[in-house]
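As you look at this complex, bear in mind that one protein chain is not there, while each of the others sits in place.
Just so it is clear, A and B label the chains in written order, and each chain counts residues from 1 on its own.
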Amino acid sequence: MAAGTHYLPGLTPTNEAPVQKSDDAAGFYQLGEKLVDEKAPTGPIAERWTTRKFENRLVNPANRRKLSIIIVGTGLAGGAAAATLGEAGYNVKSFCYQDSPRRAHSIAAQGGINAAKNYKEDGDSTYRLFYDTVKGGDYRARESNVYRLAEVSANIIDQCVAQGVPFAREYGGLLDNRSFGGVQVSRTFYARGQTGQQLLLGAYQAMERQVAAGTVEQFTRHEMLELIVVDGKARGIVARDMVTGAIETHLADVVVLASGGYGNVFYLSTNAMGSNVTAAWRAHRKGAYMANPCYTQIHPTCIPVTGSHQSKLTLMSESLRNDGRIWVPKNAADCDKDPREIPEEDRDYFLERIYPSFGNLVPRDIASRAAKYMCDEGRGVGPQVAEVGADGEERLVRRGVYLDFKDAIARLGEDAVREKYDNLFDMYERITGENPYQVPMRIYPAVHYVMGGLWVDYELQSNIEGLFVAGEANFSDHGANRLGASALMQGLADGYFVLPNTIREYLADGPFEPVSESHPAVVEALESVQERVNKFMSVNGTRSVESYHKELGSIMWEYCGMERTEEGLKTAIQKIRDLRADFWKNVKVLGSADSLNQDLEKAGRVADFLELGELMCIDALNRRESCGGHFRAESQTEDGEALRHDDEFAYVAAWEWGGDSNEGGQPVLHKEDLIYTAIEMKQRSYK
Amino acid sequence: MAVSGLLFIAFVLGHMYGNLKAFSGEESFNEYAHHLRELGEPMLPHEGFLWIMRVGLIVALLAHVGAAVALWKRAAKARPVKYVAKKNVGSSLSSRTMRWGGLTLLAFVVWHLLNFTIVKINPSNGETGGENPYALLVETFDLWWMTIIYLVAMLALAFHLHHGTFSSLQTLGLTNSAASRARARAAGWVVAIVIAGGFSLVPLSVLVGIIEK
Partner (left out) sequence: MKLTLKIWRQAGPTAEGAIKTYELDGVSKDMSFLEMLDLLNEQLVTQGEEPVAFDSDCREGICGMCSLMINGQAHGPEVTTTCQLHMRSFNDGDTITIEPWRAEPFPVLKDLIVDRSAFDRIIQAGGYISANTGSAPEANSVPAPRDKAMRAFNVATCIGCGACVAACPNGSASLFMGAKITHLGELPQGQPERWSRVVDMVGQHDAEGFGGCTNIGECAAACPKEIPLDVISQLNKDLRTALKNGH
């Protein structure tokens, strides 16, 4: 019980530290020392955050303007942090690759944001939100972090309402709530199907207010390409001005990465075209640990792929599952029929059948996998799409299941359904050309969110001093699976309430010794970026960057997607290594480096994805258990449910960069045991 | 722009009413024209009311033209490079012709004043300074081309009023809902048809001989 006692003196752990027996990834990694979160709080769970906020030192307002903070990313986490730290009086430099901070991909989140307000008096509480989130994450998240998240959730709603976020309201003028996938209380606040947009605009406006006040300086169309580490501390970044091509160094006392997730490693995902891992990956290569990279969330309600031209997938809020019923034909012979002509008795409402108590509202990973199995069985619907199977053979498969609103329209009337979902229905019709009020929608899972990310301690600081990571870019709060309406909650919790309270403990040591532009570490970072850019421009091969990205994506989706196997992952690792080697020999980037060059931008991102993809496969290979979004075919119950192995894998896998594997490098695995005191681990069941 | 425009609407409405006096015959029309000069007496000096009107209209005109020129300049500066292809899908023809239509009206007003107010040029014989407004009216519109000029100007006026009425209400912030916007649009139609139609009745009637000496 060594690990347990270290974390939580005086409290009784409910589980033993894990001892891994299997070693599927042997030969692909090295085992490093165990990792301990030195900043983990102690005491009763409900008091940990309050105590920490009190214990963390303060920074005198007069000293704040002497301290500078770089924030990369302007989504909910980055934007909220920039606004809040600017308000506090620090010097903030904010970076984003888009042309305006308002366009960060948080804007695309549709469904809502959870908060333990218990406005519906339906038994919700901070503890229940905490419990649901830990359980939903399949007991692979840190309990202290999650509890803190649940605790500040209510403040987020207050803050956003004060900023003018137009949440849905009831006739009395008070805030409305709805229930969301995976939970049985109504705690989700929403702004029709555009909650992310409204929350982001709130954060953006707060940040722009600070720009006007002079505390925040914004750098748009700038991409971070390197982290500057001086004497073991993060002291700045190297960024490329995407308009002029200038490679610039920006120095500060502390660096915050809020650069989002890396779902685009799959090429097709619901992420924005520009979403990338580069900022996080550059930090990883500088020593920051990447934690649980294999935890990927596959969202069940996306619009299916129509052909090879597809550039991205579009998600439709899973709030649709509140009223829509998911089904496939019972007989494969009916799959190409008009769904309206398939009689009720020939329809298989498979989620309601398999999971009678949660039905269509089971968590995302379960809904997604069930849909995949239906299609694997040959009962999918929609157009036949060519795909290469794990056996390497090409085949035609229908990848889609119906999401039917016929009953909801009959029960509530078309107008009520329209009021709830009109923008989603319109979007669906625009993309598919079909009217979902008349014909059932077709949906299929797609990569949507990554729970993995840079490792951080309780204070959101990575293992590199002075490098903080917030929002989707860190790994901390969702475990192996994220519940619906929790990403917005985490982004804003980190940005508005957590980071500002933890970063001051670090900054209280300041003012720090200034770093000069000519410091060897700064020059080295700058030169390495220039060298890399020159390399892209000079390979002058024959294949487009895009084609590499597409090929990497199809490898990842096939072998490291909804279902993963030992054999498949090993195949994938080899394929990715080969592809990466070819990339550096054969990629073709046109144009010049000293002007706006979208191909060059993309080349850098794809190069990093080619390294990340391999690490994801190694992580997935090592974790011979099924948990949340990570499903290993070797670890399932007799009836095909995910089977966790808490005795072996109740740990955070934090990977240290060990060099490019094509040059003999191997990542180093550091395990951080997950010990619970406030909650007991249970096998998840939604039956 | 909106306020001066609304003043013009009020003015042309009154002006049109006066013109319709032509249907009541020479005496009545001339008496009306004369009475305008005596309006407000003895509180106001002779032609006092008329001068108040004139000064008001000149100020409104300066404001209106000044604002129009400023907007035109800003628009030109805001889009120095034109589109190769540009479609207009949400706007009325009237809204897009405010500037050229406005210039047309300005030119017309100059002639109109020369014709009937300042120099009183009688286009049928070239005489000036006649003292019988009714005769001048009938003799002018007995010329078919004068009627055409007048009708073209009225068409321009109709266009200008159609958008101008709506636009002034919008600029004054009186169209904050879909319903009030629809009402303002309808007002544009009514004002345009009533005023331009009313003005056109007189010259048309002269031309076809309903109004004669």
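The rule is simple: a contact is a pair of C-beta atoms (placed from the backbone, for glycine too) under 8 Å apart; a residue touches a chain by one contact, two chains touch by 3 or more.
Worth saying up front: this structure is predicted, and the values here are computed from it rather than measured.
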Touching the absent chain when the full complex is considered, from A:S22, A:T42, A:S125 or A:S544: A:S544
Which of A:N91, A:N145, A:Q218 or A:T677 contacts the chain that the document leaves out: A:Q218
Contact set of chain A toward the excluded chain (per top definition): 80, 83-84, 87, 98-105, 107-108, 117, 119, 155, 157-164, 166-175, 191-192, 194, 196-198, 201, 204-206, 208-209, 211-212, 218, 220, 243, 270, 272-274, 306-307, 309-312, 314-315, 427, 430-431, 433, 496-497, 500, 544, 546-547, 588, 590-591, 595-596, 598-599
Interface with the undisplayed chain - residues on chain B: 70-71, 74-75, 77-92, 95-96, 98, 163, 166-167, 170-178, 180-181
